[in-house]
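Of the protein chains in this complex, one is absent; all others appear in place.
The letters A, B and C name the chains in turn, as written, and every chain counts its residues from 1.
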Amino acid sequence: MEKTDDSSWRTLQTVERATEIIRLLSELDGAGVSTVAERLDISVSSAHSHLATLHETGFLIKQEGDYHLSYRFLHLGEYVRNSSELYRCGRSEADKLADETGHYVHLFTEEKGRGINIYEARGEHAEEYDYQSLKLQRGEPLHISASGKTILATLPEEEVRARIEQHGLEQYTDNTITEETALFEELDRIREQGYAVNDEEEIMGYCAVAAPIQTGSEAAIGSISVAGPTRFFDSGADIEQIAERVMTAANMTQVNINMSTRAD
Amino acid sequence: MEKTDDSSWRTLQTVERATEIIRLLSELDGAGVSTVAERLDISVSSAHSHLATLHETGFLIKQEGDYHLSYRFLHLGEYVRNSSELYRCGRSEADKLADETGHYVHLFTEEKGRGINIYEARGEHAEEYDYQSLKLQRGEPLHISASGKTILATLPEEEVRARIEQHGLEQYTDNTITEETALFEELDRIREQGYAVNDEEEIMGYCAVAAPIQTGSEAAIGSISVAGPTRFFDSGADIEQIAERVMTAANMTQVNINMSTRAD
Amino acid sequence: MEKTDDSSWRTLQTVERATEIIRLLSELDGAGVSTVAERLDISVSSAHSHLATLHETGFLIKQEGDYHLSYRFLHLGEYVRNSSELYRCGRSEADKLADETGHYVHLFTEEKGRGINIYEARGEHAEEYDYQSLKLQRGEPLHISASGKTILATLPEEEVRARIEQHGLEQYTDNTITEETALFEELDRIREQGYAVNDEEEIMGYCAVAAPIQTGSEAAIGSISVAGPTRFFDSGADIEQIAERVMTAANMTQVNINMSTRAD
Partner (left out) sequence: MEKTDDSSWRTLQTVERATEIIRLLSELDGAGVSTVAERLDISVSSAHSHLATLHETGFLIKQEGDYHLSYRFLHLGEYVRNSSELYRCGRSEADKLADETGHYVHLFTEEKGRGINIYEARGEHAEEYDYQSLKLQRGEPLHISASGKTILATLPEEEVRARIEQHGLEQYTDNTITEETALFEELDRIREQGYAVNDEEEIMGYCAVAAPIQTGSEAAIGSISVAGPTRFFDSGADIEQIAERVMTAANMTQVNINMSTRAD
């Protein structure tokens, strides 16, 4: 951010603090004025000004003296989700895939180098895990999931390197790919077979298969995946059968998007 | 909000503008610096400072020169949803109810006098309507829906009057209750029978049945509803059968919430 | 048409002739210059000017010396069909109804006092009749069909009288309602039961059941009907069962339209 005169610096600082407060209230599941002042190392009066304004404009609610994020964020979040062609054109395919396989299905895309799960459909065998509910609440590295790897596989090599440099290759399980060479070999394999497998690379005992959604020949705009306990992904035959369904859903979504773009 | 010294007034104004920018970008589906400056009647340099800071802090993305809300809002929205006990304890009941009835099911609560649909489950006969997707993106009046009326029915009379005064009784269809007396009679009926019916009061041809979710004897913390085309709500027998299921789901959710509160 | 100066009179006459030529070419299944001149009682040179211009602008094709209407009319016809909310919101309901019943299903509306079948779906028992293909090629009186009567039943009495005065009550079969009093009694019955029956009133041996599609409480914007051989409409039980399905399809279409209008 280049501007540096006094007034724009104040703006920058004030807006930054407002966003820090939002982040803080979500971390602490709500907080009062003094906690906010203390945690952000600002005066109580400044904390009060920020909180009162965010409250007044509808972004916070007040409950028993503490401020919490309001449902305004749910509305904006649903708006952002609905703005995505991937969601609008892929949702019913994801629902169908969850019905067919009985597992979790995710629509996934990349934003600022992080993987974002924009929609989750649950099949009848998909157990409720607290960890799953967090998947919709935060970004994740691209190299630990079938969804992420399948997107990386459609990027030029230098773009993959840039992402590795920026975010590293953090280890999640013994199976996580943490070496650049191994990752590039994996991406070759994914390009060849048309789908990616997550072989307990994020969570032991949990697998996934993903296929890229590409509108043309350029980088994928997202991916669709099926995830479930290892038992269902045990044999090569299982995986291939799931991969066939996932690739079909990716193809249907691709056509939905291309048709809808053409019709405009 | 009591304005005090100069600096807190500046804070207030800056934060307010940041929130206006967020609202504007959602209304316009993205915009550039000059459009934002023009629409909010501020200088280009001030618009730039705000936008750049919101971009830097991850709340906006930039695409082809325009700023858009980022998936950060989806994450915060999902966080807010998950913070709700009504959602955590009612979601699987809502899913079951949608499976059983084949219709749309909503978990609903009130925030700042407006009705909020916090979760939607779709049964197999639930058609995809654009209007439905908007239900998750904005608040709505309480008097036009079974969900809203069932919450009003658990409030003290003066609280109902306060809401009418603040928000009015806007007419949506010929069947919308727009008279205060008629509304209070309706709330009596709802309290008596334990559930509320929406008889084409929001959309002609579309009905709903809702039951309140009360953790104790005080005001409902939310409601659960089933909605579908009039044909399925035609006879008193149809409605009573649906109402039975809805009240059961409300009861299950109530117990889930009370058990989970005890466990803490 | 009030304008009467010389130039507007020439315009009127020239455009009128162009439309007469289009009508004539559809009646004769194509014609040459001299036939057109003779039938419209105009000079060969004038006929040639009209035909050549309509050909040049793509509305006619020339085959073996004769002019015919081009597929431009098919494109414009499909455009007009797609401009109709009744079609866009009712087509999939009509398809479902044809699948369920196995019969012919029509979406029907009124234009300039004539009934228009805007879409036809065929179930698996629907035989191909030449007469059916003509149903999409021309308007028909409102009093001879279940579709037409169901629309009349939603109109104020004076509007019904105006249509009778303009178009009469032509007799098609022994069962056609040709008396005004009988028609008004029939409309009462239709309003009461919510659907109309065509009891061999257009074609002996052929019946139909229709329900109105009303967005609110005003006149119907159209109707949906099921038609088939008398055998399938034999008992009151048969008719009531079909009527239930037809009314459900009408209700679904109504909701589709109301939701789509709301979402705009």
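Please note the rule applied: a contact is a pair of C-beta atoms (placed from the backbone, for glycine too) under 8 Å apart; a residue touches a chain by one contact, two chains touch by 3 or more.
In this text the structure is predicted, and so the values were computed from the model without any measurement.
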Of C:Glu64, C:Glu128 or C:Glu192, the residue touching the omitted chain is C:Glu128
Cross-chain touch to the chain not pictured, restricted to C:Ile22, C:Leu169 or C:Ala219, is C:Ile22
In the full complex, chain C touches the hidden chain through residues 1, 3, 7-8, 10-12, 14-16, 18-20, 22, 26, 29, 45-46, 48-50, 52-54, 56-59, 61, 68-71, 73-83, 92, 109, 111-112, 116, 118, 128, 133, 136-139
Chain A positions in touch with the non-displayed chain are 214-217, 247-248, 251-252, 254-256, 258-260, 262-263
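In this text, only the chains that are shown with their structure count from here on.
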Among line, ring, star, complete and other, the chain touch graph is line
For the copies chain B and chain C, the interface residues, called same if over half of the numbers are used by both and different if under half, are different
Cα centroid separation, chain A vs chain B, in Å, comes to 24
Distance between the CA centroids of chain B and chain C (whole Å) is 43
